[in-house]
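Only one protein chain is missing from this complex, and each of the others stays in its spot.
Our next item is chain A:
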Amino acid sequence: MNIDWTKVTEFFAGDTQADKVVPPTGYTAWLTLFSAGAMAFLAVFVLAFSFATGKLAEHWGADLSRSSTIKISAPQDQLDSQTAAVLKVLETTPGVAGARALTDDEQRALLEPWFGPDVPVDALPIPRLIEVIESSAGFDSDGLRLRLSAEAPGATLDDHTRWRQPLIKAANRLRFFGWMSLLLIAASVGAIITLAANAALVANKQVIDVLRLVGARDTYIVHAFVRRFTLRALTGGAVGMLLASFAILLLPTPQAEGGFLTDLGFVGAQWLWPLIVPLLAGCVAFVATRIAATRILRETP
């Protein structure tokens, strides 16, 4: 598509005479400004929500799909030897990027939420846990289980399959809902601005009648209204976008223990995304006003 930049420049530079004919104030002006601003505000929040759900889904999927756990339940005197045997097996297993036995402190930290901070890990017959990190190729779980049963009879592999799948499914659904919300809010932005533009034009029907009476061509009338309404939607959209961005800035900063809500926001280049919102509002207003003005003019002889 070729863009005629001369026309674009002319559009934004405007025609002072044509600009005068559209009433500059009144409830129709506020209607367009307010609806564009309110929808832009909501759109920026939904955009942040979409990014947060996407980030969360990615987090869950990536973390869970890359790690497995081997639990060694053996008599205390065999625990260290079986742990060493398992680590040796893992070293030679294709698809394993790394493996390490959790320290007593780490195991204590895992038990702390249930038993409190003073768990006597040494005195309790607690199984040894080995964290296994998979490479991108992944390993053969069944083959590893066979080898472990031969080398360390007390070792059992838990590749998280049982509870990983529902979580990944939930994460993917969350991501889907995030993007659906974004699409819905974009459609709503379009619908609300279209309705506002239509209502404003119907309210200005008398202006259109007078302009036709004094010999204005359709292109003149359409251009005057389209320019005014597009600039109003752009302005309203920009104000809504700035307010929403400021509100997002005031949210608590992301924290490891904060979870989903503190992840609501933009990071780095993601801050460019809200800039699309007022442009979208302007484009919608441009098309909607053009269609509405042309339709109203067709009803005017």
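To be clear about the criterion, contacts are C-beta pairs under 8 Å (C-beta built on N, C-alpha and C of every residue); 3 or more make two chains touch, one makes a residue touch a chain; residues count from 1.
In this text, contacts and distances are computed from a predicted model.
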I want to check something: the complex is missing a chain, and I'd like its UniProt protein name from "Cell division ATP-binding protein FtsE", "Ferredoxin", "C-type cytochrome biogenesis protein CcmI" or "Formate dehydrogenase subunit alpha". "Cell division ATP-binding protein FtsE"
Residue of A:Ala216, A:Ile248, A:Ile276 or A:Ile291 in touch with the missing chain, whole complex considered: A:Ala216
List every residue of chain A that touches the chain not included in the displayed model. 17-18, 20-21, 23-25, 206-207, 209-218, 220, 297, 301
